[in-house]
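Apart from one protein chain that is not included, each protein chain of the complex appears where it belongs.
And now, chain A:
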Amino acid sequence: MSNEYGLRKRSHQKWFAGLTLLLSFMLVLSGCGAGKDGQGGSSGEGGKVTLKMMHLWPEGSSAQQSKLVTQIIDQYQKDHPNVVIQQEVLENEQYKNKLKVLSASNELPDIGITWAAGFMEPYVKGGLFTPMDDLLNGSKLKDKFVPGTTEAYALNGKTYALPIELNITPIYYNKAIFQKYNLKVPVTFDEFKQVVKTLTDHGVAPIALGNKDRWTGSLWYMYLADRIAGNETLKKAIDGSGSFDDPGLIQAASEVQTLVDMNAFNKGFNGLSNDEGKSEFMNDKAAMYLMATWELPNFTTNPAIPQAFKDQIGFFKFPMVEGGKGNENSWVGGPGVGLFVSENSKVKEEAKAFVEYFVVKWGEQSVTQAGVIPATKVDTSKEKLPKLYVDLLNGLNQASSITLFADVQMKPNAAQVHLNMIQALFGKAMTPQQFAERHKAAIEKEN
């Protein structure tokens, strides 16, 4: 190696080393500096108010919702020239993660989306959401919500978010299959079991179920519990003031196993995801499917699904159980997402005013424009809607109670136990008695 070359190389290498060092420091530093955005809004100059809103309807995957949000915001800005609303849009999982990170550093947006009950609780306890009771009892929103929806967002007597979606869960059924075997829509659980039996006798899977996701099976248990023991008993067992030991609740669990024994569900359901289970129904292989109203677009407006299939789908209310305490107008379901206002927002009043406006507008337009059922009451006579929507909305208006999905209602830890127990119950890995005991233990532990 020549001397001159060595020298040149040497200085070159020093440079290089310095550069690497610098680069790596920058890498480390940039890692620390990230996440500074999303700070609470502030009043800008000239009396302009900037509201930051974070939501989870990206243009790509939730086109209709995204359009509706933008439309409402545009209208609001036109009506209130001093307000500017900035949207930040994230995908569902990312949204949940970002919400957590932002709340850890106390930098929540002025307005954001939250889920009910168990999801919301840590945020409320951390003093991050502001109560909305004044809006709820105000002139524009009083008595506008479907009973049972805002309660899911209440904690210690205060309501911390306003729901904008509502889901109830009917049993969808394939009219063509029912016709083929001369079946009538069952009203009582005995009739329902008869339908199941006829279908299995003809080699048709009666019910599509993907229980790998577990909350899907939970719906069946919840309905049976509601119909047999009544929604109050179920509610109390879940919140810990009652108990899963209730004979009605245990009977509900054993009815689940009766259905399993009758081969009511498609084969291998405990290893199939909800989507895989659903595909049995969508491919005419299973006759019934118990799922929330978020599936409605698939049976009405979704252009990707053939009209012939959509035409043969109907729904019925979960049948009544003879001698049970529940009635057929009590639903399992619950609000999807709601809007919260950050407790630390500098423009809290303006944010609340917008939330009020948003809930009203969303309630008027979401069914027709996005296929989403709002948590506010819908006047079905005014809107031009697919029949399935009208029927379900009418069913909803008659609702005597709506029991929130158990896994949303319970605290995260008990919810996991519940979901695992559901899988075990359906898989016949435990008795109804054990099912009750494990629930009791998990709920007591968390209260």
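Quick notes on this structure:
Everything that follows uses one rule, which is that contacts are C-beta pairs under 8 Å (C-beta built on N, C-alpha and C of every residue); 3 or more make two chains touch, one makes a residue touch a chain; residues count from 1.
We adopt the following convention: contacts and distances are computed from a predicted model.
Only one chain is not pictured, and the protein name UniProt records for it, out of "Ferredoxin-like protein", "succinate dehydrogenase", "Sugar ABC transporter permease" or "Fumarate reductase iron-sulfur subunit", is "Sugar ABC transporter permease". Within the whole complex, the absent chain has one touching residue among A:Val84, A:Val185 or A:Ala424, and that is A:Ala424. Of the listed residues A:Gln75, A:Asn302, A:Asn413 or A:Gln433, the one in contact with the hidden chain in the full complex is A:Asn413. Among A:Glu232, A:Glu276 or A:Glu364, only A:Glu276 touches the chain left out of the display. Checked against the full complex, the candidates A:Lys125, A:Lys142 or A:Lys180 give a single residue touching the omitted chain, namely A:Lys125.
Against the chain not displayed here, chain A makes contact via residues 1, 6, 9-10, 13-14, 17-18, 20-21, 23-25, 27-28, 31, 100, 103-104, 122-123, 125-126, 211-212, 214, 266-272, 276, 412-413, 415-416, 420-421, 423-424, 426-427, 429.
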